[in-house]
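Encoded as structure tokens, here's the structure I'll be asking about.
The complex is shown incomplete by one protein chain, all other protein chains being positioned as in the whole.
By letter and in written order, the chains are A and B; residue numbering begins at 1 in each of them.
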Amino acid sequence: MDYLAPTTVEEAVGALVEQPDARVFAGATDLIPQIRAGRPEPGLLIDLKRIDRCTGVAETDTGWTVGAATPTSRLTEDPEFSGALPGLSEAAGLIGSDQIQNRSSLGGNLCNASPAADSVPGMLINDVRAVIAGASGERTVPVGDVTTGPGRTSLADDEFIVEFEIDRPPANTGDAYLRMIPRTEMDIAVVGAGVRLTLDDDGNCTDVRIALGAVAPTALRVPDAEAALTGKPVDAETLAAVAAAASAACNPIDDKRGTIAYRQQVAGVLAKRAVTIAAQRAAGQPVNGAH
Amino acid sequence: MTITDEPQAGNETPGYKWVGTRPIRPDGLDKVTGKARFGADLVLPNMIEGAFLRSPHAHARIVSIDTSAAETMPGVQAVITGADFPSPDDMAPGDAFQAMKIMARDKVLFEGHPVAAVAATSRAEAMAAAKAIVVEYEVLPHVGTVGEAMADDAPLLHDTLITSGIDPAPDTPSNIAARNLLERGDLDAGFAAADVIVERTFTNKPVHQGYIEPHAAVADASQNGRANLWCSSQGHFDMRSMTAKVLSCPPSMINVTPAEIGGGFGGKTTIYLEPVAILLSRKANRPVRMVMDRDEVFKATGPTSGAEVRVKMGVTNDGTITAADVWMALEAGAFPGSPMGPATMTALACYDIANFRVEGFDVVCNKPKVAAYRAPGAPISAWGVESVVDELASEIGMDPIELRLKNPAVEGVQAPYGPAFPRIGFVETLEAIRDSDHYRSPVAPGHGRGVACGFWFNIGGNSVATVNVHEDGNVSVITGSPDIGGSRSSMALFVAEELGIDVDRINPQIVDTDTIGHTDVTGGSRVTLSAGKVVVEASRKVKADLCRRAAKAWDCDIDEVEWVQGQAQHISGTESPLSLAAIAKNAGRTGGPISFTHAENVRGAGAGFTTQVVDVEVDEELGHTTIVRYTTAQDAGKAIHPSYVEGQMQGGVVQGIGWALNEEYIHRADGTLDNPSFLDYRIPVASDLPMIETIVVEVPNPAHPYGVRGVGEAGIVPPMAAIGNAIERSTGCRMADLPMSPVRMLEAINERNAAAD
Partner (left out) sequence: MKTHVHCTINGNETDFLADSGGTLLNALRDDVGLTGVKEGCGTGDCGACSILVEERVTCACLIFAPEAQGTTIVTIEGLAEADHLHPLQETFLEGAALQCGVCTPGFLMAAKALLDKNPDPTETEIRYALAGNLCRCTGYDKIIRAVQDAAERMRTNTNGAA
């Protein structure tokens, strides 16, 4: 393997075009274990972290631009970002230990294309957009269009994600992300659930977004669960409806981390709990639970 | 809190100056500064690196191995296969199995079984060359569990394996290597006398010792047949003798130097790399280092047995346990030798039961050969027995500690495995928990509280110590016992106490097999007891010699000299005392160097008991169990360095918590391991746990000069049942299969809810 640390997007694209077995990386927290486990070695490693656009958190008029290779610890430590998007910040902050947090990135977490990636439901519920560079220039797509299945993305061989565009949420909006893991840290989500909602003046939910991870080939939005809450208050009845819809939307597998039945049942529980937290945040109430 | 019994006859000095204090460990500084050299840290001049080719199959016949491509690859210095080793056919059966474990011959018997090894100038080159070795396999049907392996039509791992322990011996081979039976009294009458009988079947999966340091060894073989070996192990003499057997050479031709060891817990009491490294070194004529990857550690070392345990026990309404019938089968992995023996012997050791039967089977299957793991076997049988004892208590409406206090093993009770117990501290641990702040506090709403107990024999065994007094009056104490948990501190404390000098003046060292006499493995919780005993005896020889020299200087009878606070004094007070330093300075003129050795096969290991209590909270929607509070009381006999006694207790408990809640080998249908990483083999992390409260109970071991009992192992025995009992009291779900992971827990809760509907 050879190593290249380009300082511009163009240089990185050029290297991808020139060497078909090249691979971009940010924190390498998935790549190195995968190579160790026997995945074919790339001929060229392209380190994105010396490209300015790929690293950093910049506040814009409408929200934030986050470099795709920015360590997730930079997001969780950013009080403005974490204050406005606590659910997304929490989701990003759950990717591994402090050691991993200083390397892991939204771009890496998305493009590794694990169905269990913690930050992806958080990005889905916040309509995050990915700015993709390639030989034919740049394009911007919703995050939901990037992953197509376990380990697979819609990116062409000469493309990589440069940065993410994240909008500032409207007033009276809250988001939350919860995951189930057997331990309290250092695990892959058995189920993840992200919720964002806005409360209207009557306390009813509007603009509800509910996403699940680790229950299907890719993270997915759950329209039925969203519909069950839209225009209604958060109460026992709507929470039960959300849980039922979330469980029904699952298309999981049995594997070493969980069973189909477990994932279906727990998806409903986490969706319900995440709704409660998101609603508390939207109402400006204190939230219990997160460590 | 410390509970100290009346001093025993063998425990002559109640007021210690050094024993029982908490000095900084002698090897500590090197370990907090990165200087300590562990197995993989050694670099020799001209050293090359080794790597294995391992079996991808759980069970297969090796049709052919072609190493020709590998041998010509860049950097390759040596390639070996089973054909390069002495034939197991010429070895005793146990040795032959060990030899076949080290390197496969005609069959591979587990995923990860070594098939070939390569040494090259870099690790990457060695790994690339290993990959280039072409092996043709004929895949065979495999057996994964005791149930599969014991089935009548099960595929056989070894076509010559005849079950031992059955009379008459079977005339056909099977996967059952051995059977053990312990019986006493009249089982039928015992159950007939019971008011309540509980019968359940329990299982557990293989779990790994999970030491953080992967196995590592460096070998440097010479043309004259001698070899030097450096490795991290729990006993370098055992490594030497096992290695010598695999290589069919005299053990004395190998000198083994112990590296610092990064955790063992029993798993580093056997060989994996050592003979291979020596053979590669011999062939390459260069030093060879071999270091395992973590996935090799999971696939090819350890673990302890998966098992099935059936327990039936009866109790009267007033709390007398009248009968116990226990059946168990333990996976040995690919070669005989599960801890079935100790599992059967410990199963009922906490209790005085008139009528019992314990039957166990040692069963081979297509998994890595199990290795010792902290109180080998005892947690497996205790998981069943301690769960059933708890259920008996519930059934008769008795406090679980009270029930145990009605049937305890005490001095004079004949242990289920044979001898009568000498003075032991089981009751004291029960009382310590009963009277603890934890047990006396109310159980919080929504929480459950569970209690369980554990026993471990502890062992003595062969130890040697040399105490050398230097010219400045400082002292080295030399043993052959690898320090896996702070034992060097204890050795220094013994010498300090005996010689009456500051512990900082004592330098404990652990030396190679050519430098000290044969010393048994660091295992069985034996080092503080056994190495401690020989250190004390060697120190006493030094002390006597010092007094002799003082008597000579004063021209008086030796009886007129006493050793007090680090110096010789004349009982009359007429002579100026002679300090250790003063005597040492003149040693050359008073009889030569001051150096004494004591060697002994130490007997009289006092049995160890522990009682533990845990509070849990179960998230009934997720099946996730949180350990809210944990207290352990254990009889240490005498805590020489209390911090490291507490550390052993806490470490054992937390390994048990991992075993209880999340740790398990998960195999695919083809018999390969699905979770060979610390990501998916989930040992507890710091955020999973509360502080582990410790109560060191001290009921001195009458057979030891300081009353020591081993403390390393008993702690891991109760946690699975304690947690299961707490879960039952919280949720009403009696768990029978380990681990009690969220998936299994939620299934049990769903079943409970369905049954209630």
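Structural remarks
In this text, a contact is a pair of C-beta atoms (placed from the backbone, for glycine too) under 8 Å apart; a residue touches a chain by one contact, two chains touch by 3 or more.
Note that the coordinates shown come from a computational prediction; the quantities given were computed from them, not determined experimentally.
Taking the complete complex into account, B:Leu29 is the one of B:Leu29, B:Val134, B:Ala420 or B:Val564 that touches the chain left out. Remark: the omitted chain is touched by one listed residue; of B:Ala92, B:Ile166, B:Ile212 or B:Ala444 this is B:Ile212. Between the chain not shown and the residues A:Asp2, A:Glu80 or A:Glu138, the one that touches is A:Asp2. Hidden from this view is one chain, which touches subunit A at 1-3, 5, 27-29, 32-33, 35-36, 41, 45, 47, 49, 71, 73, 96-100, 102-103, 184-186, 291. Hidden from this view is one chain, which touches subunit B at 22, 24-25, 27-29, 31-38, 40-41, 124, 209-214, 260-265, 291, 293-294, 484-486, 641, 643-644, 646-647, 650-651, 653-655, 677-679, 683-687, 689, 691-692.
Note that only the chains that are shown with their structure count from here on.
If you average the Cα atoms of subunit A and of subunit B, the two centres end up 43 Å apart.
Interface residues of subunit A facing subunit B in the complex, by the touch rule stated above, are 33, 36-37, 180, 182-188, 190, 256-259, 261-262, 265-266, 269, 291.
Residue ranges on subunit B touching subunit A, taken from their complex, read 293, 295, 621-624, 661-662, 666, 674-675, 677-680, 682, 684-685, 687-688, 741-743, 746-747, 750.
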